[in-house]
Every structure is written in C-alpha cells, then in structure tokens.
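As you look at this complex, bear in mind that one protein chain is not there, while each of the others sits in place.
After this line comes subunit A, so read on.
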Amino acid sequence: MNFSEVFKQTNQLCKVSPDGKYLATCVQYRLVVRDVSTLQILQLYTCLDQVSHMEWSSDSLFILCAMYNRGLVQVWSLEQPDWHCKIDEGSIGLVSSRWSPDGRHILNTTEFHLRVTVWSLCTKAVSYIKYPKACQKGVDFSRDGRYMALAERRDCKDYVCVFVCDDWHLLRHFETETQDLAGLEWSPNGCVLAVWDSCLEYKVLLYSLDGRLLSTYSAYEWSLGVKSVSWSPSSQFLAIGSYDEKVRILNHITWKKITQLEHPAVIDNTKATVYKEVEKRPGVGSDEMSLHSITMGTTLFNTQSKYEICPLPVQIPVVKPDPDRANPKIGISVLAFSSDSRYLATKNDNMATAVWVWDMQKMSLEAVLEQTSAVRCFQWDPQRPRLALCTGNTKLYLWSPGGCVSVQVPTEGGFQVQSLNWHCSGNSLILLGKDQLCLCYMDTDQEDK
C-alpha cells in the first residue's frame, strides 16, 4: 500500500473522472486537474468565487463548478482549456447544480426550489421544471442515463415526474400516496422507482417505469420510519433502514420483506466475527518517548492500532439520543451494498462506532467492526468485496472477507481522514481530510489480522 503526498483541497471537493484517468480538486477558487497515476497537474482553472460544488460530466470531458453564493456555474473543458461557459442564475439564486447523464445539460435548482432550470450546452436552450420538491433526495437519474425522476409538490400533494433525458420530454406524471415524499431512487436496472415517505410515516412505494404502483410496504405505524434506502446492484433487493434500528430487505419479485436485520446492543448467538479496534499505546516511560519523537508528533497522536477478535457475547457501546430533539441520532442511517450484492454494510446511529457487515446470501451477520471513535464514512470497493472506512483519525481501515487491517496514513502533522472515495478501478483510494487530500494506492491485497 502506497500513500501519495498530501495535497490541498477545500470543501471536500475532490472527484475522480468517470473514466478513472483524472483527479479534479478544488482549492479555494481554483480547480486543479491531475493525472491519477502520476498526480501531476494537467490543468488549472480559476473560477470566479469559492466553489461550492464540483462535478465531472459523464464523458469525463467537462467539469462543472457551482458557486452557490454567487449563483454562478462555470463549466470547464479538459480538451480545450480555453473554452469557457458561465451560467448566471441571476436574482433567482442557486441551491444545487448537477449534470445530466449525457453530459451536455446542466440542471440548476433555484433558491427556495422555485424551479429547476435545464440549460443545454449544445443549443443554449433553456427548459424549466416547475414545483420541484425540496426533500432529502428529490432528483434521481436512472443508471443508463435515459430517465430522470423528479419529485414534485403541488397543491399539498406529492407527484413524481419521469422525464426522458434525451429531450426532456415528460414521459409520466403521477401522484404518489405519500404524506410527505422524502426521496426517490431508481433500481439499477431502471425499471422500478422506489419512493419513500418522510420519517413521520413508514411507507415505501414501488412504481414501475410506466407509473403503475407495484407495491406498498409499511412495516409499522406511528413511530419514526424510514431513515435510509438502498438498492442492491443486482436490483434483487431493496434495503430499508429505519429509526427502529432495523434493516428490512424486500425482494424484487413479490416486494415483500424476506428478512429483517437487527442491531442489538449485545451481540450473542451468531457466527459473525467481531473485530474490535485496539490501540497499541506505547508505555509512558519507554524509549520511544524521546524528544525527537515528541517533536515529530508521531508517538503521541499517531498511535498504532490493530484489530482483535472478540469472543461472544460482545457489548457495543450505545449512546442514547436526546428524546426532545428532532431527527434523533438513532436508526440505520447508512446502507451500502457491495458491488457483487454479496454484502451489506450498515451503521446504526446510536452505535456510531460500529459498522455491521451482513452476508446477503445467508441473510445473517458476517462481521462487526467496532472502532475506537465514531465511524465517519465507509465505502465499498467498486470491483471486489472490500470495505474501506474511516473514523476521523489518522488511520484507514479495510475489511474484506479474509480479515481486517488498520493502516496508518503516513503523513507528517497528522492527517485526519474524514471521508474517502474509491477510484472506479478499485486500485486506489482518495482520502479527504479537513483541507487536505491523500491518495492511497493498493498494489497487493494485504489481509492480515
């Protein structure tokens, strides 16, 4: 495992191009494009203001830089550095900006979600979509890039609009049976749209591409409901994480629950392995506490750690959320399927230091990783069943069915890993700190406990 040197970045804006060749980072108001393997700077662009959002187009030829404060979007071309494009939303403001799947249209959501403006870079034409809903996930593109589903709120009722991305033709427009639609997501095969209600009501609706309601699923009433939803890459399963600390898996044939995965505080009676991160703290009066090492800042702050396998039963530390506050820190907030649909990684918010890995073939718990501090981010390798996670310290953790490993990021001055992204080839990881980034190249699979 090799680590590159540390580069600057702002706002956690660091993205690899879809073809995997380039790495774009934003530093203040500059956009830096590097080659992924050599990390040499290929292009440097200057935007008009600090960039709030940056996105690659699907063909890796253009980069969009949105500055929400100024209501500006600037588009840069990789092939022609001289080419420029600026979209000014004017008084109407800008809240979000994104590419369309064909890489030639930009969808800007105005302030207060008044409308969505579709700008065409080919024809400079403009289209408007009215009454978009301001919710957790109001817009989703199908994986093949042909259709876009948009949540609409009109006359206190929720609707879903399905657009054909080719020419922005409104294909279907139907009302949903939700109280307050919180999000929608296409299945990976593009034929089913999952729509879920806000947390006040547990309701997940499944619509076919042509707008027919296929099924409704509601696990219980009154208590806080759905917190997160995720499709498996094979479109076979729909995982619903809710505030009752359970994940329910629906199958794509009958849309009925096939199992529910529970996250108890005491893990017992399971064949899963529980990995506990244990810090190897050097002794206080040891030789390592030399002046040199203190000044280097390595010994005190960069403590080595390793994983130990704990025998069952294991108690996971639970933090009870404040009952008076809204959006309590309880329930399954993150669900992630591995690329082969074999594993599902979940995080329960009141057991924030633990990541649970479930085996989808056996529908049982495979492993639990208990970290020393709250898990901030985890992501599956796009090519193989390998999970990378970080907890805001200087270490990177990797889990695979063979075992788990904790790797210290070897940087001076302590690089706190706050989020990570895999490269699409699965050969490298981009680690993002507060205002730094570092690349980690995996050359061989190192699995040791």
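Note that a residue touches a chain if its C-beta (ideal position, glycine included) is under 8 Å from a C-beta of that chain, and two chains touch if they have at least 3 such contacts; residues count from 1.
Here is the rule we use: contacts and distances are computed from a predicted model.
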Absent chain [UniProt protein name; select from "Afadin- and alpha-actinin-binding protein", "Golgi pH regulator isoform X1", "Prolactin" or "t-SNARE coiled-coil homology domain-containing protein"]: "Afadin- and alpha-actinin-binding protein"
Selected residue (touches chain absent from view) among A:6, A:85 or A:374: A:85
Among A:49, A:111 or A:435, the residue in touch with the chain that has been omitted: A:111
Contact residue for the chain not shown (choose from A:2, A:208 or A:425): A:208
Where the missing chain touches subunit A, by residue: 58-59, 77, 82-93, 102-104, 111-112, 117, 119, 121-124, 126, 146-147, 164, 166-167, 169, 171, 189-191, 199-200, 208-210, 222-224, 252-253, 323-328
